[in-house]
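Below: one structure in structure tokens.
So, subunit A:
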Amino acid sequence: MSTLAQEFSKGLLKENPTFRLLLGMCPTLAITTSAFFGFGMGVSVFFVLLCSNIVISVIRNFVPDKVRMPAYILVIATFVTITDMVLNAFVPELHKALGIFIPLIVVNCIIMGRAEAFARKNNVIRSILDALGMGVGVTMSLTLVGIIRELFGAGSIFGYNIMGTAFEPMGVLATPPGAFITLGILLGLFNYAFKRLGIE
Partner candidate 1 sequence: MDRKLVVSSSPHIKSPETIRSIMIDVLVALFPVALMAVFLFGFRALATMIIAMVAAMATEAIILRRKNLFGDGSAAVTGLLLAMTLPPAPPWWVVVIGSVVAIGVGKHIYGGLGNNIFNPALVGRAVLFVSWSTHVAGNVWIKPVPFGFTADAVTQASPLVTYDASLGDLFIGTVSGALGETSALALIIGAIWLFYRGHIDWRIPGSFIGIVFILGLFDGGLYMGLYHVLAGGVMLGALFMATDMVTSPVTPAGKLIFGLGCGIVTMAIRMFGGMPEGVTFGILLMNGLTPLIDNMTLPKKFGEVKKSA
Partner candidate 2 sequence: MSERTFVGGIHPGYFKESTSGIPIAPAKAPSQVIIPLQQNIGAPCEAIVKVGDEVKMGQKIGEPKGFVSAPIHASVSGKVSKIEPFNHPMGTQVLAVFIENDGQDTPDEGMKPNKSLEELTPEEIKAISKEAGLVGMGGATFPTHVKLSPPPEIQIDTVIINGAECEPFLTADHRLMLERADDIVFGLQAFMKALGATRGIIGIEDNKPDAISSVRKAVAESSGDYNIEVHPLHTKYPQGAEKMLIKATTGREVPPGALPMAVNVVNQNTGTAIAMAEAIKLGKPLYERVVTVTGPGIKKPGNLLVRNGTLIRDIIEQCGGLTSDARKLVLGGPMMGLAQPTDEIPAIKGTSGVLVLTEEFVKEQPIASCIKCGKCVEVCPMNLLPSFIGAASEKKVYDLAEKYGAMDCFECGCCTYTCPAKRPLVQWIRIAKGAIAASRKK
């Protein structure tokens, strides 16, 4: 079914959570000092999104409307906490870098947004595809921002030195101001590109 493919692909570009929907901007700014951190955060979000989308679309019919929000939050928070503990146990370096932004995945608007807007209204298959698309979209975006900031702010990508030793990195890209400015300019470029490609 072509619509199922759309369910997946919309998250990549058309409804890319970062550059189109402007959701979950905090981690996008905070932890993208390197490509690896961006990727790690993306995957974490991906994981939580997938799991919670599945569970919510399964339980959607049993949960009374009035306690919908608390119930979803419980589900999401559970997966977030699991992610937190697993990262801490097995990828401590990433856990330390992502810091408080791991628990804050709970309130990441992407996840709650998908739960409210999608999983609650759709069946499991569609919800999984939606989560896959959105998750890949987030991971791509975060990694991209990470790559750019790492390349110019440290001269490397995924830790591999690219720019040679004579390169003096542009420190501002590793700082909060650099994060804001980079993302702002990227957003502008994406707006332009989307318009050019005719993606509304």
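If you want to know what made the cut, all candidates are chains of the complex that A comes from, given by their letters.
In the analysis below, contacts are C-beta pairs under 8 Å (C-beta built on N, C-alpha and C of every residue); 3 or more make two chains touch, one makes a residue touch a chain; residues count from 1.
None of the values given here were measured: they were computed from a predicted structure.
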Identity of the candidate that touches subunit A (this complex; choices 1 or 2): 1
Residues of subunit A defined as touching candidate 1 within the complex: 168-173, 175, 177-178, 181, 184-185, 188
